[in-house]
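Heads up, the thing below is written out as structure tokens.
All protein chains but one are shown at their positions in the complex.
On to subunit A.
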Amino acid sequence: MPPPRHPFRAGFRDCLPFVLIVIPFSTLFGVVARDAGLDLLQVMSMSVIVIAGASQFTALALLQDGAPVFVALLAALAVNLRMAMYSAALVPHLGAAPLGARALAAYLMVDQSFAVAVRRYEDSPGMTLSQKLRYYFGCMAVVCPIWYGCTLAGALMGQAIPASLSLDFAVPVCFIALLAPLLRSLPHLLAALVSSIVTIGFAWLPWNLGLPIAAIAAMIAGAQAELFLRRRAARRSECPA
């Protein structure tokens, strides 16, 4: 695919479908956060300072549960650890940009824009650094304003939503929406299964300490399953029976 003539506009266009996910997710954060007793300034500060929905839900849910701040912080940071991989994957494309541009790209790094941008960079290897940067910021020009705006909308109408709507259930549903597309191989499925079982087994632990235990067990299970499948594939190709 040739480099896009207007990279910013192309990024904007390619990210548009994700509006369908960002609108309900960010609105919901505003509603849930107001429901947890945060004021308008607190809700908006969290969305602007952190700009990572899944971790915001996590931190809020744990604080509301009475978990200590450091436990809520560790759990929320664990949810965001995946972005270290995004950061590593963007180095070959944006690593040569000026420090300020890289810092802004880091602040704006979210699942959807990362996935869309890297796919485009790989499809159009001829893109220059400046084109890649403009494409990336074009993606974020869709996601970021909606994230702020819909958080605000949700926070403003939060109190108007009746409890009978069970909106609290939308939080696990959003996590399911983020999880389902990740279940794309046997090791991924196995890791999710291990995480679920260990979470139930350690549910008696205080302060949600079952979460880091389950996450570490699941990552080891996924990695080991992948290594096992690789070794088996290697053995098969060595001696085709």
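By definition in this document, contacts are C-beta pairs under 8 Å (C-beta built on N, C-alpha and C of every residue); 3 or more make two chains touch, one makes a residue touch a chain; residues count from 1.
Going forward, contacts and distances are computed from a predicted model.
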### Message
Leaving aside the chains you can see, what is the UniProt protein name of the one that's missing? Options: "Biotin transporter", "tRNA (5-methylaminomethyl-2-thiouridylate)-methyltransferase", "Heptaprenyl diphosphate synthase component II" or "Branched-chain amino acid transport protein (AzlD)".
### Response
"Branched-chain amino acid transport protein (AzlD)"
#### Entry: Contact with the hidden chain (one of A:1, A:203 or A:229)
A:203
### Summary
Sole touch to the unshown chain from A:1, A:81, A:157 or A:233: residue A:81
### Summary
From A:1, A:16, A:157 or A:173, the answer for touching the chain not displayed is A:173
### Summary
The one residue from A:1, A:182 or A:229 touching the chain left out of view is A:182
## Note on the structure
Residues of subunit A touching the missing chain are 20-21, 24, 36-38, 42, 45-46, 49-52, 54-56, 58-61, 63-65, 69, 72-73, 76-88, 90-92, 94-95, 99, 102-103, 105-107, 109, 163, 166, 168-183, 187-189, 191-196, 198-200, 203, 208, 210-211, 214-223, 226-227
